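With one protein chain withheld, the remaining protein chains of the complex are depicted in position.
For reference, chains read A, B and C in written order, and residue numbers begin at 1 within each chain.
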Amino acid sequence: MSDFFRNLDRRWIFLVMGLSVAIPMLMGVVFPEEPSQEVLDVFNAVEDLEDGSNILMAYDYDPASKGELEPMAAAFVRHCAEKTHKLYFITLWPAAIPMLQKNIEILNREYPEYTYGEHYVNLGFRPGNEGVIKVVVTDLKKLYGNDVAGTDLNELPMTANLKNIQGMDLIVNVSAGTPGTKEWVQYAGTPFDIKMVAGVTGVGYTPLVPYVPAQLTGVLGAIKAAAEYEEAVLQNYPELRKNPATQEGLRRMGPQLVAHMLIITLIIIGNIIFFMDRKRGVA
Amino acid sequence: MKNSTIIWLVLLVVGGGYLMFRTGSGSMGRAYVRHETFDAKASFEEQIQKLDNEEQKDIADGKKLPEAKSAARERLEARLPDLEGITWTKVKSAERGELTTDAGQPDPAVVFSWSRTIGLWIAALGTFAIMSFLWGDNVFYKLAEAVVVGASAAYAMVVGFWTGIIQNLFGKLIPSVMRDTVLPGLPSSQHTEWIYIIPLVLSVLMLWRLAPVGGWISRWPLAFFIGATAGIRLVAYLDADFVQQIANTIMPLIVFDNKQGLLIGKSIGNIVIVIGVLTCLIYFFFSFEHTGAVGSAARVGIFFLMITFGAGFGFTVMGRIALISDRFNFLFYDWLWLPLPGIDA
Amino acid sequence: MKRTVPLVIAAVTGFILIASYFIPYAQSWGEEAMIWFDILAAIAFVLGGGNLLKMHLQKISNRRAGWGFSIVTISAFLITLFIGLSKMGVNPAEKFPEWSWSGDYLQEGGGFKWMYDFIYLPLAATMFSLLAFYIASAAFRAFRAKNTEALILLGTAFIVLFGRTYAGIYVSQPIIDGLASITGAEVESLMSLRLDRITSTITQVFILAGNRAITIGIALGIVSLSLKVLMGVDRSYLGSEE
Partner (left out) sequence: MTDRVSWTVALLAIAVAVVGLSERPAMAQATLDNKSEAKAESPPVEEAETEPKPGNPPQPPSDVTAIDRPDDAGTGIIVKWSLSPDDVAKVDEGQTRKVIRYEILRQVDGQDDFTLAGEANFQKSSFNDLKCDPNSSYIYQVVAVENEDSKSTPAAAATEVSPVMQWWDTRRTWFLVILLMVCGAVIQFIRLARAGRSLKVRKIAGLEAVNEAVGRATEMGRSCLFIPGILDINDMQTVAGITVLSRVAGLAAEYGASLEVPTSRSLVMTTARETVQAAYLGAGRPDAYNEDNIYYLTDEQFGYVAGVTGTMVRDKPAACFYMGAFFAESLILAETGNSIGAIQVAGTAMPSQLPFFVAACDYTLIGEEFFAASAYLSGEEHQLGSLKGQDVGKMIGVTLVVVGCLVASLASLSGGDNALHDVVSFLTDNVLGDKGFLP
C-alpha cells in the first residue's frame, strides 16, 4: 500500500484534483455561510454610507484571476446599486478593461434606473501604475481628460466638478496584485485619509492584514469572503435571492470545500510516508 | 506509470466520443451575437433633443443656463452635417438565455456568429492543450505555448502603443494632431507639454543600442530611471512601510476600559502582536549570530514567520481552487452547455 | 565617462526626487517620472519584440530543434500585432463617428477583442489554473514536517484550510458543544475555539505580527539598496567600462 503511494505518479494526483472540483460543481453542492466579523466590517463600510455617496470602484484584476474575484466584484456593484451610490469605475490594469465592462453590464441589466454620467461613469484605464493613483488623487483630469468612451469629463454631471478622488466617500478596490490595494493604500487611502475597503485574492490577503483597520477599513479574502459578503447582502436585501447570479460565490464554495479536504488528505498521506521512510532510515 | 497511461487514454477516448456526439446533435459549443444598427446622425439628434429638454426645464425653473451645456449643444449641432449616412452594426455577445424574447418568440436581433463559435472552440481546445502539460510536455502544449508567447507579447506591445505612446506621449506632445486623428476626445484644454520632450529623448537614447556605435549611451536613460526608482521607492517605503507600520504597532499592552475594566482577550492579542513583531525583527538582525538570548528570540521570530507562511499557504490554496472552478465553468457552461445547478442557461 | 556620467545622472535624479517629497510644489515630480518610465517601457518593446523575432528567426534559419514552433510564435506575434495596431474591425467611438480611428482598440466586436477573448484570455487563465494542480502535488511531495518550523507551517495551513470552508464549522461545532456539556460552560464562551474563529484570530494576531515585521525589514532593505545605488556603491546594473 505505502509503496503504491511512495511511487505514486503525480498525474494521479492531478486527476483526483480535477475531479474533486468538477464533480461538486456539476452536482451544485452549496453549503451555508455566516458572515464573519471581517466581512461585516467591509459590508458595513458600504452599508453605513448615506445613500447616493460617491464611491470609487477601483477594479484591478485580469482574466487570470477573475475566477477568484468576479463574485466579490459583482457583489460590491450590486450592494452599491441597492444603496443608490454614485459609482466611478477606474482601473490600473490594461487587462481589466473588459472586467469593468462586465461589472457595468450588471448595472445595465439589473438596475435600469442607473444612467451613465449621472449614477456611474467608466473612467477606464491609464498606464503608469501607482503613478496614476498619485496623479488622480490630486488632479483627476490631468490623466483622465475623458472617459472610456472619449467623452470630455466636464460634460458629465458626475465629473464636471470633480477635481480629484479626494472627493470620494469610499474607495472599493478589487485587486489581483500590483499595482493594487497596497498602492491604493500607500498613495491614496493613507496620505489623504480616504476611507477604503478591498477585496483581494487569497494570496494577496495576508500581506494586507497589517493595514487593517488603521489604513484599510476591511479586506475580503478570496472566494470564501466573497460568499460571506454575498450572504450578508442577501440577508439585507432578500429580494436579490431570486437572481441566481447573486450567489455565484456561494456556489463556488462547494468545489472549494472538497478540494481543501483533498489537499489536507494529501499532506497527511505524504507525511505518513515520510515518517515511515524515516523510521526505516530510507530518507 | 504504465497503467496510469492507459487510464488517461481511456479518459481521452471517452471524452472525445462524448464531444462528437454532443456536437453532432448541435446542442453545445455555439456562440450568438446581438446586432444593433448605430446611426450616427440619429444618435446625435437624440442627444441634442435631450439637452433641449433639460434646457426647457431649466427655463421653466427660472434657472440660469449652464454655459457648458449650451456649448456642448452647439458643438453637437455643428457636427451634424458631417454625420450624413454614417452607420454601422454594433455587435454584442448574447447569452444563450437571450435567444428568445420574453414573449418566447425567437429574437431576430440575435444571430449565430461563426467567428465567435470558432473562437469558442479555439478557446476550449487551447484550454485542453495547456492542461495537457500536466500529463507531460507534448506537442499540443508546445503549440499552445508558442501561440500564447507570441500573442501575449504582441498584446502587451499593442496596449503599450495605444496607451503609453499615443495617449501619454503624443497626446501630450502633439495634442492637436492627435485630436484630429486618433484621440478626438482629447480635451481642448490640453496643450503641448514640452517637458515630454525628455521621455522622448530618453527613449531615443535607449533605442540607440541598435545603432552600430555608441550603444553605451543607452545606459543614460537606464541610469535616469533606476535613480528615479531608487529615490521614489526609498521615501515611499520608509514612510508607508517603516514609519506607518511602527506607528500601528504602538498600542497598549494592557487594554483597560472604564466600563468593562480589563479586556483580557484584547490585551493578550496586543501583547502577542508586539512580541511577534519584535522577535521577527530580531530574526532579521544581521549583526549578531543566532545564539544565546538573541538565538532563542530569533527562533520565536521564525515560528511567527512560519505561522504567517502557513496561513498564507492556506489562503492561497483557496484562491487557486477558485481558478480551476472558473476554467471548468467555462468548459461546462459556455462550451459544453451542461446544465449547472444554480445558474439557469 | 561611460560609467561616471550614468552614476551622476542616477544620483542627481534620485536625490532630487527624495527632496521633492518634502516640497509641496515638487511632490508630483515622482509621478511624472513614473509616467515617463511607462513611455520608455512602451518604446522599449521595440527592443524586446525585436529580440523575440531575431531569436526565433535564427532558430528557423538554423533549423534548430522545434523551429516549427518558432514559426507559430512569430505568426501569432505578427498577426496579433497587426490586428491590434490597425484596429481591425473596430468601429469609431459613438461620440466621434466621423473619426474613423477614434474607436477603442479593445472594442466589443473588434478583431483585437476577439484575439483577447478567445486566445489570450483562455490560455492565460488556464495556465494560471494549473496552479491548483501543482499545489495538490506540492502538498503531497513538498510539504513534509521535516522539523519544528515545517510542522508549525503545516499546522497553521491545516487550520486555515479547514477554517476557510464550512468544514471548519461542521467539524469543530460538535466538539465545542461536547466541551460545553462536559465543562458546563456556555457554548458562546467557547465559540472562539471554533476553527473559523481561530482562523480569524490567526490572521488578526499572528499574520499581522509576522507580515508587519517582514514589511518593516523589506522597507529597510529597499532604503539601503536604493542608497547604495544612488551613491554608486553598488553599480552592477551599469555594465562595464568597455
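The rule is simple: a contact is a pair of C-beta atoms (placed from the backbone, for glycine too) under 8 Å apart; a residue touches a chain by one contact, two chains touch by 3 or more.
It should be emphasised that the depicted structure is a prediction, and the values quoted were computed from it without experimental measurement.
K.L.:
Taking the whole complex into account, name the chains on display that the unshown chain touches.
P.N.:
Contacts of the unshown chain, counting the full complex: A, B, C.
K.L.:
Touching the absent chain in the whole complex: find that residue among C:Ser70, C:Ser102, C:Ser172 or C:Asn211.
P.N.:
In the complete complex, the chain left out is touched by residue C:Asn211.
K.L.:
Touching the left-out chain: which of B:Ser113, B:Ser132, B:Gln190 or B:Thr229?
P.N.:
From the options B:Ser113, B:Ser132, B:Gln190 or B:Thr229, the contact with the absent chain belongs to B:Thr229.
K.L.:
For the chain left off this view, which of C:Ile135, C:Ala167 or C:Ile198 is in contact with it?
P.N.:
C:Ile135
K.L.:
Which of these touches the unseen chain: B:Val91, B:Ala151, B:Leu186 or B:Leu336?
P.N.:
Answer from the full complex: B:Ala151 touches the omitted chain.
K.L.:
Residues of chain B in contact with the chain that isn't shown?
P.N.:
Contacting residues on chain B, toward the hidden partner: 61-64, 130, 133, 137, 141-142, 144-145, 148-153, 155-156, 206, 209, 218-219, 222, 225-226, 228-230, 233-235, 237-239, 242-244, 246-247, 249-256, 258, 270, 274, 277-278, 281-282, 284-290, 305, 308-310, 312-313, 316, 320.
K.L.:
Contacts of chain C with the missing chain: which residues?
P.N.:
These residues of chain C touch the chain that is not shown: 4, 7-8, 11-12, 15-16, 18-19, 21-25, 27, 34, 37, 40-41, 44-49, 51-52, 55, 58, 120, 123-124, 127-128, 130-131, 134-135, 137-138, 141-143, 153, 211, 214-218, 220-234, 236-240, 242.
K.L.:
Could you list which residues of chain A touch the chain missing from the display?
P.N.:
10, 50, 53, 64-65, 138, 161, 163-164, 166-167, 169, 177-178, 191, 203-204, 206-207
We take it that only the chains that are shown with their structure count from here on.
K.L.:
Specify the contact topology among the chains shown, as one of line, ring, star, complete or other.
P.N.:
Chain contacts: complete, every pair touches.
K.L.:
Which chain wins if you rank chains by how close their C-alpha centre is to the centre of all protein C-alpha atoms?
P.N.:
Of all chains shown, the one whose C-alpha centre lies nearest the global C-alpha mean is B.
K.L.:
Approximately how many whole Å separate the CA-defined centres of chain A and chain C?
P.N.:
16
K.L.:
Find every residue in chain B that makes contact with two or more other chains and list them.
P.N.:
134, 159-160, 163-164, 168, 183-185, 245, 248, 308, 311-312, 315-318, 320-321, 323-324, 326-327
K.L.:
Can you list every residue of chain A that touches 2 or more other chains, as numbers and ranges?
P.N.:
As it turns out, chain A has residues touching two or more other chains at 14, 17-18, 21, 64-67, 127-128, 149-151, 205-206, 210, 221-222, 224, 256, 259-260, 263.
K.L.:
If we count contacts the way the header does, which residues on chain C are in touch with chain A in the complex?
P.N.:
Result: residues 28, 30-32, 34-35, 37-38, 42, 93-96, 102, 104, 106, 108, 113, 116-117, 120-121, 124-125, 127-129, 132-133, 135-137, 139-141, 143-145, 154, 157-158, 161-162, 164-167, 169, 196, 200, 203-204, 207-208, 211-212, 215 of chain C touch chain A.
K.L.:
Please name which positions on chain A make contact with chain B in the complex.
P.N.:
It comes out as residues 9, 11-12, 14-15, 17-18, 21-22, 25-28, 30, 64-68, 70, 94, 125-128, 141, 145-146, 149-155, 160, 185-187, 190, 201-203, 205-206, 210, 214-215, 221-224, 244-245, 247, 251-252, 255-256, 259-260, 263.
K.L.:
Could you list, by residue number, the parts of chain B that touch chain A in their complex?
P.N.:
1, 4, 7-8, 11, 68, 72, 134-136, 159-160, 163-164, 167-168, 183-187, 189-190, 236, 240, 244-245, 247-248, 308, 311-312, 315-329, 332, 338, 340-344
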